[in-house]
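Accompanying notes for the structure given below.
All protein chains of the complex are present and in place, except for one that has been dropped.
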Amino acid sequence: MLVLQAIIEGVLVGGFYALMAAGLTLVFGVMDIVNFAIGALIVLGAYLSYSITTHFHIDPFVSLIFTTPLMTALGMFIYVFLIKPIKTNKVVMSLLTMFAVATLIEGILDICYNSGFVQIHASYINNSLRIGKLNFPLIYVLSFLLSAFLLSCLYLVTYRTKFGRSLRASMQNPVAARLVGIDTDRVSMITLGIGIGLAAIGGMIFGTTNAFNASSSYDIISRLLVIVILGGFGSVGGALVAAIFMLVIQDVVAVVWSPVWGSTAFYMILMLVLLVRPQGLFGKKGVRAQ
Amino acid sequence: MSTDTTISQRPTPPSYEVPKAIRYGALTVGFLVLVIFPLVFNNPTISTIGVFAMIFLMAVTGWNIFSGYTGYIALGHAVFFGIGQYATAMLASYWQIPPGWETFLLIPVSMFLAGLAAIPIGLIVLRVRKHTFIVLTIALMFIFQLFAYNLRGWTGGSQGLEVSQPPWDGSIFNLPYYYVGLFLAIIAIVTSFMIRRSKFGLSLLAIRDDEDRARSLGINTRNSKLTAFVISAIFLGAAGCMYAMFVGSVYPQFSFDPAFDLELSIMAFAGGLGTILGPSLGALIISGAQQYFLITFGGANVFLIVYGALFILILRLLPGGVVPAISDKWRSHVVRKEQRILDSELEGPAEAGAHK
Partner (left out) sequence: MTLLGVEGIVKNYGGIQALRNCTMNFQEGAINGLIGPNGSGKTTLFNVMTGYETPDSGKVTFRGKDITNSTPDEVFAAGIGRTFQLTRIFPRLTVIENVHIAAQRKGLVAQMRQWSQPDERARALESLDFVGLTKLSREPAGSLSYGQQKLLEFAFIMVAEPKVMLLDEPAGGVNPTLLKHLGGRIKELNKTGVTFIIVEHDMEFVMGICDQVSVMHQGSALLEGKPEIVRNDPAVLEAYLGTDMTEVN
């Protein structure tokens, strides 16, 4: 019974990681940027929602109306002023830039909010949902539904809209995309905007389900990195499966064995998989030699 | 017409390198400055900055031997730094080494252990290519941090471990650390120099430029990468040992700190990634500035902000680093001089068809 509970909880929490990993993968696919700042940005989103809910007594889900556009704009700003000017060695330079952005954000948050742990509050946060003998925190279920909804939106945008077509074209072959008149700069800007806008939503979810402080970002980013490596870089579907898979494993190990080893199991699996398949579970091999 | 006219008009190409006299002169001056530094500035606050600078000097030089030469940017070298630290703390208490000179004997042990650990780690992470590699190394660092937290029996968990410090007088306390650090840093730099000059080093640079091509020219890329990885880990182990001895304590979050590799890469990038002395220059300037900020601003958070902003600035303004910028300047100076000589030759005796 406990194991079943752990599995379902793993799936529920996995939804959040899947959504964040999808954003990470999308950004990576379009512009070869490993958005290392995503952890710090999620925590930033969490703090924004936290401030809004505590000061104005607004429901955390409603706070997203303010935080999401704000963070989307931040993403576009980062693209225009920090990423676009990079000319050489893009993969490494942009990763280091995002690393620096993460450090900057962490420092700012630490000053603004001190290092004490906080959690976003809502009246229903301690309610839970009973199904048979199982008991799930309501907030987990709501978060999962929100994540699933956003993931479907993301899917529709990428596969059913004109922007999505430009986006996929830029992912597959940026040079050719530019040749057929796609403004890849604009696509990149919007993609990073979306990727970071999602962090606002992710932050709210993270902040309602966990107590956090400025350095929680490392917890998030370390897990997300494992998930995207496992999923095979650039494969959104892979990231989804890997996210759910990993979180379920972690929760089951935590229940069966000990919570301490839950996250260790997470990393052990990564190592084992990479020994067998260096390109990750769903990744493709490199390009051909001409 | 003989084809030979198209070939080798000028068999001796000009050298674009800064002349030996200038290079060695600068090196000697730099060396002397480092040797007398703590004697001139004998204020402990300043010589503390010096000790940290030496630790980072050897760390970044080691890091550059792998990442700078092969182009594989490792962001998890904190693993080896941390192994050096924990090895020092654990062995000092396990072997009951009395605080004092004897502790320094742990340096070679830490180097050995870090190098040893680098073999299996390298075998795993070096199977993947560039960006996956970067991310994997970061993930690896988190794994070690987790172990340090969880294996409480050995590591003390979040309580950390202590390395008891020798009862030396405050006025000279820093000197042994400084000079041992300087000595190790020089060994690292000489190693880096020898590697850069060797066929092995050339293979590493070939891997940086086109790994697959290098393989098809008979370079055993796996062994070359692994060797460089292990050598670089050894110096990180030394740095870790020095750090633990000097600071006197180790904690999971500081030994296996993601910001550590950020610091190393900012130093290397600022000075010139993949050059022999660029990273050293970066280490001296930036770790000096870093300690200064830490002392001036106190709180770690302001420090993080300054650091992040500084890094963004460096990446924007000096993406290639200081040393390449200087050699570029020199190069264009040589080219201009060449051009002038060529021009004056053209004005001289009858010349025809020498234009390209």
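Residue numbering begins at 1 within each chain, and the chains themselves are lettered A and B in the order written.
Criterion: a residue touches a chain if its C-beta (ideal position, glycine included) is under 8 Å from a C-beta of that chain, and two chains touch if they have at least 3 such contacts.
All figures in this text were calculated on a predicted structure; none of them were measured in a lab.
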In the whole complex, of B:214, B:239 or B:268, the residue touching the missing chain would be B:214
Contacting the left-out chain: of B:57, B:163, B:206 or B:242, that is B:206
Subunit B residues touching the chain left out here are 1, 3, 6-11, 13-16, 194, 197-203, 205-206, 208-210, 212-221
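As a convention for this text, only the chains that are shown with their structure count from here on.
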Which whole number of Å gives the spacing of the CA centres of subunit A and subunit B? 32
In their shared complex, subunit A is touched by residues of subunit B numbered 73, 75, 124, 127-132, 134-136, 138-139, 142-143, 146-147, 150, 212, 258-259, 262, 265-266, 269, 299-309, 311-312, 315-316, 319-320
State the interface residues of subunit A toward subunit B in the complex, per the touch definition above. 28, 32, 34, 36, 82, 85-89, 91-93, 95-97, 99-108, 110-111, 214, 218, 222, 225-226, 228-229, 233, 260-261, 263-264, 267, 270-271, 274-275, 278-280, 283, 286, 289
